[in-house]
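All protein chains but one are shown in place.
Each chain gets a letter, A, B, C, D, E, F, G, H, I, J and K, in the order it is written, and its residues are counted from 1.
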Amino acid sequence: MSEHVYKQVELTGSSPQSSDEAVRIALAKAAKTLHNIHWFEVVETRGHVEDGKILHWQVTIKAGLRIDD
Amino acid sequence: MSEHVYKQVELTGSSPQSSDEAVRIALAKAAKTLHNIHWFEVVETRGHVEDGKILHWQVTIKAGLRIDD
Amino acid sequence: MSEHVYKQVELTGSSPQSSDEAVRIALAKAAKTLHNIHWFEVVETRGHVEDGKILHWQVTIKAGLRIDD
Amino acid sequence: MSEHVYKQVELTGSSPQSSDEAVRIALAKAAKTLHNIHWFEVVETRGHVEDGKILHWQVTIKAGLRIDD
Amino acid sequence: MSEHVYKQVELTGSSPQSSDEAVRIALAKAAKTLHNIHWFEVVETRGHVEDGKILHWQVTIKAGLRIDD
Amino acid sequence: MSEHVYKQVELTGSSPQSSDEAVRIALAKAAKTLHNIHWFEVVETRGHVEDGKILHWQVTIKAGLRIDD
Amino acid sequence: MSEHVYKQVELTGSSPQSSDEAVRIALAKAAKTLHNIHWFEVVETRGHVEDGKILHWQVTIKAGLRIDD
Amino acid sequence: MSEHVYKQVELTGSSPQSSDEAVRIALAKAAKTLHNIHWFEVVETRGHVEDGKILHWQVTIKAGLRIDD
Amino acid sequence: MSEHVYKQVELTGSSPQSSDEAVRIALAKAAKTLHNIHWFEVVETRGHVEDGKILHWQVTIKAGLRIDD
Amino acid sequence: MSEHVYKQVELTGSSPQSSDEAVRIALAKAAKTLHNIHWFEVVETRGHVEDGKILHWQVTIKAGLRIDD
Amino acid sequence: MSEHVYKQVELTGSSPQSSDEAVRIALAKAAKTLHNIHWFEVVETRGHVEDGKILHWQVTIKAGLRIDD
Partner (left out) sequence: MSEHVYKQVELTGSSPQSSDEAVRIALAKAAKTLHNIHWFEVVETRGHVEDGKILHWQVTIKAGLRIDD
């Protein structure tokens, strides 16, 4: 991490399966347009509920990407 | 979410399996007496440990329920 | 928990599989040298990413251990 | 405030007009079922947006109500 | 704490004597209507003052109560 | 909110009139270049003062926008 | 803001009308004794309630004033 | 609290006896120069220790005082 | 405090009597194995409850100890 | 700051020399692609260590840039 | 620190040179009117930027001063 400048981007992904899967989906989709994502940090975990069941998890992450020269 | 007033309730569920499962158990049990839960937010994730193994996860959520007219 | 004094230790475990697994790995390894861990609390969930995929989850916990007489 | 025990309840109201109005709506509706609300504190101010315009403000408050004998 | 779902309630008690006494009063009064309170956590300690003397302490706690089946 | 990935952007708008108006101005201007803003959350409310009068309110929001495919 | 030292003062104003008005009142009154207030930041928004109506808003701000030579 | 503007002041008192006593000492001393203190809020509780015994408690409070006309 | 390096340790003590006593117990017990504790800071105050009465207070502190040469 | 809308961007710079230098490097590099950066705020200061020596400081800032018309 | 009551004051200093220098300038200027400042704590580090260069650092501190008898 030493010689580079990084930019952090806040993203929210969602998944009907699990909180971890919501993070994976956010990163996979972001990787299509944002190159060089190196790490993430979970900021918030939420979800939508119907009849006592979780419809989907929504997890917000901060993703760190290297700014290329 | 526009025309309603919501009330938030803080709940703690527990599960020997996983942190996500502890959330599902809290919501399933709460749904028996609290109707109209629409969303939740994870507030705290803890657990009990014995001999280096997790006995059960304890996850505290804030659940938002619509106040009916 | 009543008659004892507890010490909290902050640990970070990592796992390529899941955030929960990173907690289990931290506790299992810590149990080799730190006896009497009774509970934990998740402090931070992060991870490393390559090509939009999570290489490993890194979860930091506070673990509470009883100080023996 | 001296001789009583108070309970705090978290509520979210919404209004297309203003953030203050969302608080007033939450309190007015809550007053139908919760007696003795004496004060509130704003916890969070959010809103929904369409085409760069605010559809409605959503303000979450903590309301303090006296527990009667 | 393992097999149950808990609900957290925020309460404020007051006492002219001490901050600890304000917590005891909040719990004693709450116990009349809320069964199964198992633990509490202090959220805020305040007080009213007149002529440089404390008229009463006001302590806000989060109390955790087991939801019965 | 279920099937999409969202990005959060932090914006500061200002208005001589009111705190709510500062939010509206930030959203209206941002909407010219950032499409699909769906919600916002107020992060900070500040202002500039001269002779005891508010020259303008400055409100910082986090705006959530859907990443299109 | 470059060549000066600033002091921050925490103030609470109140108004039956609106949260913004409570800030204006705090600043107007403070300006009578504290010169050179240049900016403020909202710290807390509360209010008193009776019969489901807001009696007055109470807004706490941090006000920054330049220390003159 | 309705018609007045309040100023908050942060004070630290200390006492060899108890945490509550440290608050009382801070308020009693402050009352000699600062009139109209109406409430306080505990911000931080610390202490000095020697040979495993507390030499004195140090409690920091925010005290709210009415600005007279 | 000038010429030394300090280490902070997080400890939880408990007492059926009072919150202050729980701090004293934690420090007294810690002093048997950790030398040179010079100060502490209260991090969290909790307790266990039965039938509306506090069984014991649990107070978590950060204790600062000087690292000897 | 009055008539403009600002966007905040989170950046991390690093330097083997000092924490201040890490901020300067982040701003210098960001200025190549992001115009109109007017202010920054330090969010986090970290660093990498080897054999008790700091290899480089890593400082994360929030940078505020004016959105041009 | 034992026998005295302390008051905390929040100050912002600025310097074109470094963040540490901004603290020194705030303390030096405050010492002209506020006697008995014994310690400080950094609350916030910000700065103004032009063309990717820092014009001046602005550091806000809380300074603790002893109230004399």
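Everything below uses one rule, namely that a residue touches a chain if its C-beta (ideal position, glycine included) is under 8 Å from a C-beta of that chain, and two chains touch if they have at least 3 such contacts.
These numbers come from a predicted model, not from an experiment.
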Touch criterion as defined above, residue of C:4, C:48 or C:66 at the omitted chain:
C:48
Using the definition of touch stated at the top, determine which of K:30, K:49 or K:67 touches the missing chain.
K:30
Across the whole complex, list the residues on chain K that are touched by the chain not included here.
19-20, 23-24, 27-28, 30-32, 37-42, 63
For chain I, residues in touch with the removed chain:
1-8, 62, 64, 67
Spell out, residue by residue, where the missing chain touches chain J.
18-20, 44-54, 57
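Note that in this section only the chains that are shown with their structure count from here on.
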Chain C and chain I: spacing of chain centres that average the CA atoms, whole Å:
22
Roughly how far is chain H from chain I, going centre to centre by Cα mean, in whole Å?
22
Enumerate the residues of chain G that touch no fewer than two other chains.
19-20, 30, 48
